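Here's the structure we're looking at; comments come further down.
The complex is shown incomplete by one protein chain, all other protein chains being positioned as in the whole.
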Amino acid sequence: MADRYSGGGVNVETTVLGADEIILNMGPQHPSTHGVLRVKLRLDGEKVVGSECVIGYLHRGVEKIAEHRSYQQFAPYVDRMDYVAAVSNGLGYCEAVEKLMQVEAPLRARVIRTILTELQRIASHLFWLGTHALDIGALTPLFYCLREREEILKIFEKYCGARLTTHAFRIGGLQYEAYDELEKDVERFCKDFDKRVDEYESLLTENRIWVGRTKGIGILTAEAAIAMGVTGPVLRASGVEWDIRKAMPYAAYDQYEFSIPTRQNGDTYDRYLVRMEEMRQSRKICLQAIENIPAGPILGKVGKVLKPPPGEVYHSIEAPKGELGYYIVSDGTTQPYRVRIRPPSLINLEALDQMIRGHLVADVVAIIGTLDIVLGEVDR
Amino acid sequence: MVPIGHYIFLSVAMLAIGIVGIVTRRNVIIILMSVELILNAVNINLVAFSRLVGSVEGQIFAIFIITDAAAEAAVGLGIIIAFFRNRETVLADEMDILKW
Amino acid sequence: MNLNAIIPYILPVLFALVIVALLPLVAGYIVLVERKVMADMQVRLGPMRVGPHGLLQPIADAVKLLLKEDIIPESADKLVFWGAPLISVTAAMLALAALPIGPFFQIADLNIGLLYILGISSLGIFGIVLGGWASNSHYSLMGALRSAAQLVSYETSAGMAIVGALLLAGTLSTRGIVQEQSDTGWWFIFVAPVGFFIYLVASIAETNRAPFDMPEAESELVAGYMTEYSGFRWALYFLAEYTNMVVVASIATTLFLGGWMRPFANTPAFNFLDYLPPLLMLWVAGYCFRRTPKQPVQVQKMFMAAVGLLCIVVALVLIMPMAVPRDSFLATSKPGIHGAFWFLFKVAAYIYVFMWLRFTFPRYRFDQLMRLGWQFLVPLSIVNVMMIGLALALHRQFGWPNWISFPLCIVLTLIAGGFLLATGEKHEHPFVGEVGEGQEEETPVHA
Partner (left out) sequence: MLDQAVFYFFATMAIVSAILVVTRRNAVQSAIFLVTALLATAGIFLNLNAEFVFIVQVILYAGGIMVLFVFVIMLVNLDVALHQVQFNRQWFVALIISAVLAAQVAAAIAVSRHSLYIMPAAAPETLEPNTERVAFYLFHTYMLPFELASILLLVAMVGAVVMAKKRV
């Protein structure tokens, strides 16, 4: 017992367990901890009475690496954080550096950035939906979701040659001009996509088992969510209408019409519905954006060697999983003095313990799934 | 049919084993299992004689005994769980005070 | 010992050998079919590499499993760990002894045939429980405990559903049950649809299949009771699981779907249905031949053609009794051959429903599973038994015609079911209250 649970800084030997209590080690190798998350569960029968997350199995020292790379060199590294939504990561980083250098990307670049980021949001949500459904035991939606995600990845591939870790943007604008059929591809994807979302909903939303497994599970009240700094769909499902795209518009979001879906109960079912609705809204943004992509340059006035003035900046965007913030300190050299990244998954994961108390083991996987964490981002 | 004496011998042997189990074991669950052995020994006798006499009434009683064993096991195991929850032991000789 | 004393034992022993020898193969191909069905529902192709259309995949899998390193965890109870899969497999295979695959193919027609199948297959749970316990792992243990609770609970409702059908049949002999359905001309699924529904749900739960696959829920318990097993022992568990599927499907077929009977067996107008089995096999053969030139490798082409030829042979066997003169020996074998076909066909259809449900529904949570079992299925199955009894009493004692008493009682059962469903929903409170309680206690892991 002792060596099985040692490590992670907790001495379980001194733990006083009741007669019915066991400690279950979930992860880091477990089918539904979405990577290498490790949760130590203290169970009474199957009911969770306590938990502790052990993270860091995927730590690569991204923030430290930044201190030894030039600003441009570091850009590809951020793609490796939330590898399910690499485009959003890149957008956040590029905009943060632009803010630091007080330049702005041209409008054309910003519109294309918006389109790709929203496509990435859809892709990320699709992947979340598939794996979340798989956690709850529905095997089939995963493949339907991957089918649509594939379309998006193909668009990325056509645009920049990469599918997963795209490194699509460049500080000051775009690296590549949009390819000729970008609008057509996006439009074709968006045309079908509405029906596809309805199809997923027909599989799950009204399903008795799905509702039974998700309704009332992992409730997070608005106060608790705000207190813990939870952001993104998880926060919005608790009834807080907070979306950085609206609150502090970046890229070209201020030009488009879209709404922020919110729900009141803050349970797993509501988080599911919020994300479904967000996919529809993202599609709406994409359709609006491709209607009128302004002509013009794609790269603003930035030199080959970036030397931002000394100072610090915090810039955050609404990544698919929540607020993704970059805090960059510059000392005037070509390399950042310090980069601190605020990954949404890490902060959202903090709510896990509160959400799973009193639930069963089966709900634990449902709640981990509903938080939509990516361990690359949590551990950085 | 094998002579009835052999059935009786088998039954007695099982009874004796069951009694030895009850008397010598400390684990309450195994003691309960030994009780099941004894009940089973009775069943052998009943069914063997039912065959000898040519009437199914012995089998009826065997069925009643199985019912009884089910009830006994349910209640007995319930007590063991309750006891284990409070005292964290399943040893019979530690169950020596009538309260806790 | 003279020869006459042995002869009655020869045929059953032969059947038993055939079944034991073929079963692993059959189970392997059920797995293949399952993967193909799953792939079809999930817009992909499934196994395609080993053999044409993946037809040799089961054999490749079997070889892989046999050659795998056999790992026994250090802290496991070696003896129990070693024996537990054997218990599962043995129980599942013993249950096959009383199954009537057609009027002639049966190892033993026991007086208590159906109860025998039920009883023996209920022993398979020991393999799961002991295997889970012996692995000395928390996941395995939880899987084993879940399994024990689940199987015992759902056996209750499955048993009650079977009692309903037994009331109609008036016998426990599997052959007698089919005979009764043959005599009345009504499959029991039409007389007792609610009983069939209960048995369908309970049998899914009993075979640990999704959406009731709690004991091995891969996203929660990794693999449940099988977590620590690998290689051949793991394959044995799999064999037991798929054999159990065949067993429950056979019980359902025998009890509710008319066993080996052709649809509309007593109506001469439907005699053309006798030509359906050979035509079906010919169609499969035609498909194989059409696909043959498209196979990439020469060997695969030959294999595909061989499969097509096999189907043609089966079609010939099926059509032979009808082609030869009426009183020849071959003609008398028609009920046996066609019976076997229809029986296996129905079993396959039932298993297909299992797969269909598995790939459509999310998984129940354990407490929901228990609530469904005890608060809905068990009461409903009791009502079902009572209503069938009532219908029989009305028919036999008071002389009501069949077509009044049975529909009336089915409607009454359905009303009771709706009532149970309505009250169940009212009581189904979410976990909200207990969350608050848990938060107040604040017991961290390292207290």
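In this document, chain identifiers A, B and C correspond to the written order of the chains, with residue numbering beginning at 1 in each.
To be clear about the criterion, a contact is a pair of C-beta atoms (placed from the backbone, for glycine too) under 8 Å apart; a residue touches a chain by one contact, two chains touch by 3 or more.
Just so it is clear, the structure is predicted and the values come from calculations on it, not from any experiment.
From the options C:Trp133, C:Tyr237 or C:Phe303, the residue with contact to the unseen chain in the full assembly is C:Trp133.
Within chain C, the residues in touch with the undisplayed chain are 77, 79-80, 83, 110-112, 115-116, 118-120, 122-123, 125-126, 129-130, 133-134, 141, 144-145, 148-149, 151-152, 155, 172.
Within the entire complex, the positions of chain B that touch the omitted partner chain are 1-10, 12-21, 23-27, 29-30, 32-34, 36-37, 40, 43-44, 47-48, 50-57, 59-60, 62-64, 66-75, 77-82, 84-85, 88-93.
The working rule: only the chains that are shown with their structure count from here on.
Here the spacing of chain B and chain C, counted between their Cα centres, is 35 Å.
Separation between the centroids of chain A and chain C, computed from CA atoms only, is 43 Å. Under the contact definition stated at the top, not a single residue of chain B touches 2 or more other chains. Annotation for chain C: no residues touch two or more other chains.
Every residue of chain A that touches chain C in the complex is listed here, in rising order: 10-12, 14-16, 22-25, 30-32, 40-42, 46-52, 133-140, 142-144, 147, 203-204, 207, 209-210, 212-213, 215-217, 219, 267, 354, 357-365. Against chain A, the residues of chain C that register as touching in their complex are 38, 41-44, 138-139, 142, 210-211, 213, 217-222, 358-368, 428, 430-432, 434-439, 441, 443-447.
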